[in-house]
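Yeah, one chain of the complex is gone here, protein chain that is, but the others are all in their spots.
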Amino acid sequence: MSAFRALIVRDLRLAFRAGGEAMTLVLFFVMVGVIVPFAIGPDRPQLTRLAPGIVWIAAFLSMLLGLDRLFRSDDEDGSLGLLQHSVLPLEAVVAAKVIAHWLVTALPLLVATPVLALLLSMSWEQWWRTVLALAIGTPALTSFGAIGAAVTVGLRRGGLIAPVLILPLAIPVMIFGVGTMDQMAGGGATLFLIALSLVVTAFSPFAAALALRTAGE
Amino acid sequence: MNQPERFPPVFAPPNVTVRGLGVSRGERVLFADLSFEVQAGGVLLLRGPNGVGKSTLLMTLAGIVRPDAGEIEGIGREDVHLLTYQSGLKGRLSVSENLQFWRDMNGATGTQLDEALERVGIGGLAGLEAGYLSSGQLRRLALARLLVSARPVWLLDEPSAALDAAGERLLGALIDAHRGAGGIAIVATHHDLLLAEARGVETIVLGGPA
Partner (left out) sequence: MSVTTAKQPNWFSRLAHPGQFLNWSRYLIWPLAILTAIAFALGLWFAFYNSPEDYQMGDMVRVMYIHVPNAWLSMLVYGVMAVAALGTLVWRHPLADVAAKAAAPLGAVFTALCLYTGALWGRPTWGTFWEWDGRMTSELVLLLIYLGIIALWRAFDDQLKAGRIIAIVTLVGALNIPIIHYSVDWWNTLHQPASVFTATGPKMPPSILTPLFVMLIAFTLLFALLQIVRMRTEILSRRAETMTRQAALQGDAK
């Protein structure tokens, strides 16, 4: 097995074996959708109107919640130090871990969107736009998150700081993500979301690897 | 048992040269102007009291800690096996999954999985989750990681920690075999290693006589 694949497989195994953290995040995602009607009332047209925003806030929060597990355990048991001597450069190590993290934390959210669509009385079109927007936007969220997780890996209180640091930086993802779901906004937002996602995903392994190296020094 | 083992010689004979090395942690200088050379088949022991910088020196040689000054020659990124108290092993993965992972990551240039586990004396535990291993068994699994990928330079930090008497003999035999294949071991330790041959073994005492 190639080293890149081996790393992804290991992280997936760790996520799904006995830990079950991935499922907890999906549960959280759905729960945010569930509590919003309690806060704003069960008025169906209003829920339909607010649905894109609610879905993105729920996605944002669950992605931030899962951030801390990206590098922390590998740092604590020394894997991160040893991986610096592997046949992969650290940038590729980060990329593999980001892919695995996306598969574990973001893909289940996409699968869970029908539940939210039902609860928030989305139309068919609204639902597939939601899936599209999340599919394009979550790689950018995970990548921003990887930078946040990498710069706080050496901190005991890092779990709290990374979201605070990453949230303002990720605002464009939110704006264009919701824009993608808005029929009135046209295709411009979707194109920008795609561009943003590509650039951030390509750039973040380098920034995160640099931060991890610095943290290890 | 006295027969010296041989690994397939998959690496060129290493030669580690360190010149004028200076390292500090924060604003505290651990050592300045440290120079030494280790040739193929050589063992370098790092001695000295706690907090004097033995582990930091190993991390510097491993390229993880950046030195303030000096040169390190002969240690590339993929030439090194680092063994510290942090084993890089996952309790939720089985013994063989852990070992296979590091074999994939470091290159399958060494012995086979079963052979390595057999060699370190935990051959029967391959299917067990690593979380159930004792600390001595974990240390043996960490040693097996050095066998499945052949690398010329071993950097070992207190390798005999948690090992019993048989484990210490095993450690000595593994280092002997590594030397026999032309490898280098740089070892920070308070214990004496049980090596078959004292020739080629040098010692640096850091921080003055301990």
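First chain written, first letter: the chains are A and B, and each begins at residue 1.
Everything below uses one rule, namely that contacts are C-beta pairs under 8 Å (C-beta built on N, C-alpha and C of every residue); 3 or more make two chains touch, one makes a residue touch a chain.
What you see is a predicted model, and the numbers here were worked out from it, not measured in a lab.
Trainee: Please pick, from A:31, A:111, A:161 or A:202, the residue that touches the omitted chain in the full complex.
Mentor: If we include the chain that is not displayed, A:161 is the one touching it.
Trainee: For the chain left out of this view, which of A:134, A:147 or A:181 touches it?
Mentor: A:147
Trainee: Mind listing the chain A residues that contact the chain we can't see here?
Mentor: With respect to the unshown chain, the touching residues of chain A are 147, 151-152, 154-155, 157-158, 161, 164-165, 167-169, 171-172, 175-176, 179, 182, 184-185, 188-189, 192, 196, 203, 207, 210-211, 214-215, 217.
Heads up, the rule we're going with is that only the chains that are shown with their structure count from here on.
Trainee: If you average the CA atoms of chain A and of chain B, how many Å lie between those two points?
Mentor: The answer is 38 Å.
Trainee: Quick one: in the complex, what on chain B touches chain A?
Mentor: Chain B reaches chain A through residues 59, 62-66, 77-78, 80-82, 84-90, 92-93, 97, 100-102, 104-107.
Trainee: Touching chain B in the complex: which residues of chain A?
Mentor: Counting only chain A, the residues touching chain B are 1-3, 6-7, 10, 13-14, 17-19, 76-79, 81-88, 216-217.
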